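Have a look at the structure below, then the notes.
Up next, subunit A:
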Amino acid sequence: MNVSLILIILLVGAFATFLAGDKLASKVALFFGLAAAGASIVLLNHYNLGENISFINQWITQPNISFALKADGLSMAMLLLTTVLTPIIIFSSFGNDYKNSKSFYALILFMSFAMAGTFLASDGLLYYIFWELSLIPIYFIALIWGNGDTEERKKAVVKFFIYTLAGSLFMLVAFVYMYQKAGSLLLEDLYKLNLTANEQLWIFLAFFLAYAIKIPLIPFHTWQANVYQKAPTVGTMLLSGIMLKMGLYSVIRWQLPLAPLAAKEYMYIFIGLGIAGVIYGSIVALKQKDLKKLLAYSSLAHVGLIAAGTYTLTLDGLRGAVLQMIAHGFVVVGLFYAAEIIFRRYETRAIAEMGGIRTQSPKFTSMILILVLASVALPTTFNFIGEFTVLYSLSQINIWFAILGGTTIILGAYYMLKMFQHAMLGETNTKPFADVTVNEGITLVLIIGVLFFFGMYPKPITDLITPSLEEILTQINRIN
Partner candidate 1 sequence: MSTILIIFCVLAAITLATAFLTIFSRNPIHSAIYLVICFFSIAGHYLLLNSQFLAIVHIIVYSGAIMILFLFTIMLMNLNEEREVHRPRITRLGAIVSFCLICLVLIAIFINSKPIVGEYVTTGEDYQSIKVLGKILLNEYMVPFEFASILLLVAMIGTVLLSKKEKLQK
Partner candidate 2 sequence: MNNILNHIGIENYIFLSVILFCIGVFGVLYRRNAIIVFMSIEIMLNAVNLLFVAFSTYHQDAQGQVFVFFSMAVAAAEVAVGLAILVSIFRNLGSITIDNLKNLKG
Partner candidate 3 sequence: MEMNTNIALVLVLAPFLGFLINVFFGKSLGKSLSGIIGTLSVLVSFIATAYFFGGIAAKPEGIRISLFDWIQISNFNVDFGFQLDQLSILWLLFVTGIGSLIHLYSISYMHDDENMHKFFAYLNLFIFFMITLVIGSNLLVLFIGWEGVGLCSYLLIGFWHKNQEYNDAAKKAFIMNRIGDLGLLVGIFILGNLFSTLDYATLKTAIAGATNLDMYWLSVAAFALFIGACGKSAQIPLYTWLPDAMAGPTPVSALIHAATMVTAGIFMITRLNFLFDLTPDVQSIIAIVGAVTALVAATIGLVQNDIKKVLAYSTVSQLGLMFLALGLGAYEVAVFHVITHAFFKACLFLGSGSVIHALHGEQDMRNMGGLKKAMPITFATMLIASLAISGVPLFSGFFSKDEILLVAFHHNIPLWVVASVASIMTAFYMFRLMFLTFFQEFRGTAEQKHHLHESPSLITIPLIVLAILATIGGLISLPGNSWLNEYLIPILPKLATAEHHLGTTEYILMAIAVVGGLVGIGIAYAKYIKQNTVPTEDAAITGFSRVLYNKYYVDEFYDVIFVKPINFLSRFFRDTVETGLSALVFGFGKVTNEISYQGKKIQNGSIGLYLFVFVLGLCAIVSYLFLAQ
């Protein structure tokens, strides 16, 4: 039993969904999504028992490439995030009718497959292939099933595609360079490379470009808001819930251990960039008129903080970043789902056209309020654990980082509550707002439950990720 099982389930699921036909597609997809989630929980159990669930096999002899899927705590945590969120995302779409839904759901599973592969791959080329593979399904999902004017959508999506692809190419160059040095792209072999500071800087920058665009950090974020707005909500959830984390995960897994000297040398710049993202994203979010765009900018702010945490190169920073990644994954999926629920009823995403929902649907309002509060990191929610740990790690570097990064606490509350006030409160809306359906309720309650449970008891996840993060830290500190 090893982790390739999950990839197989997801890939088979994608094909099965495609073959199942439009009527059955959503249910088949959900089934395979749940199967993958179940399998990853079983695998987690095996992993916790100390079994080896990695899978390494020579793939291409010349050049020397392995099909290496390595599962450590960090990968398992991210894998769980992917496989748990995928069925939730699939389930969340049950209220909508999609044209050609067999392709739609197959693409979702395929994307999930590619993202899971990215989190698991420990060979550079394999990782790169999965990394790029994940771009293809989201491109089609956003392009075909997106909303708004077709021309504008095409523009936004193509921009996103080319932009991220262009960034990734630099990563490929870095991999090729390292292959020439090491003769292999296995992570362990790359760790053994003794690169000079100058080489490391270039590799670091090449990786940085790929990741900064994907995460996204300012000023590489311009694709984000438009794509989030134009993509169907399912696509937005996949993007913001999981795909952004690919970039952040890769920073921890690839960028920092492979170029530790550069990371240490220019730490302040990159932390600063992350924090600038926090402030910038928060301030831009204040005046957004479109709910999804607002959430996009809030995402920008949150990932900025996470990125700042990773670049501190401390255990707290990395751990907080991973915790916050998972927490943010859940909360942002919940919030986008809430936006979708409003859209299903009002056919609008403009905040100005909402308002007064609380009297019509108090249940929904309560749930969205909890999500809003989780997003602003109220203690007892999972996000607080992450944000606190990240800010604490920043304070270890420099207290000003913590203070500036901490403005997210204030500004985040400002824009989220402002949004909540104008979208949900106020005089009863003239348009009717049907109360949440059972499906919608289950999805939201699941997400909220996860947030609260880990908010009060994050120990399982912390214990899972800490050993592998410590290992990565020893890699980072191997040259001094």
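The candidates were selected such that all candidates are chains of the complex that A comes from, given by their letters.
As a convention for this text, a residue touches a chain if its C-beta (ideal position, glycine included) is under 8 Å from a C-beta of that chain, and two chains touch if they have at least 3 such contacts; residues count from 1.
Computed from a predicted model, the values in this text were never measured in an experiment.
**Q** Between 1, 2 or 3, which touches subunit A here in the complex?
**A** Among 1, 2 or 3, contact with subunit A goes to 3.
**Q** Taking the touch rule as given, give the residues of subunit A at its contact with candidate 3 in the complex, in rising order.
**A** Against candidate 3, subunit A makes touches at 159, 162-163, 218-219, 221-223, 225, 280, 283-288, 314-316, 319, 356, 358-359, 362, 366, 373, 378-380, 385, 388-389, 391-392, 395-396, 399, 402-403, 406-407, 409-411, 413-414, 417-418, 421, 425-428, 456-459, 462, 466.
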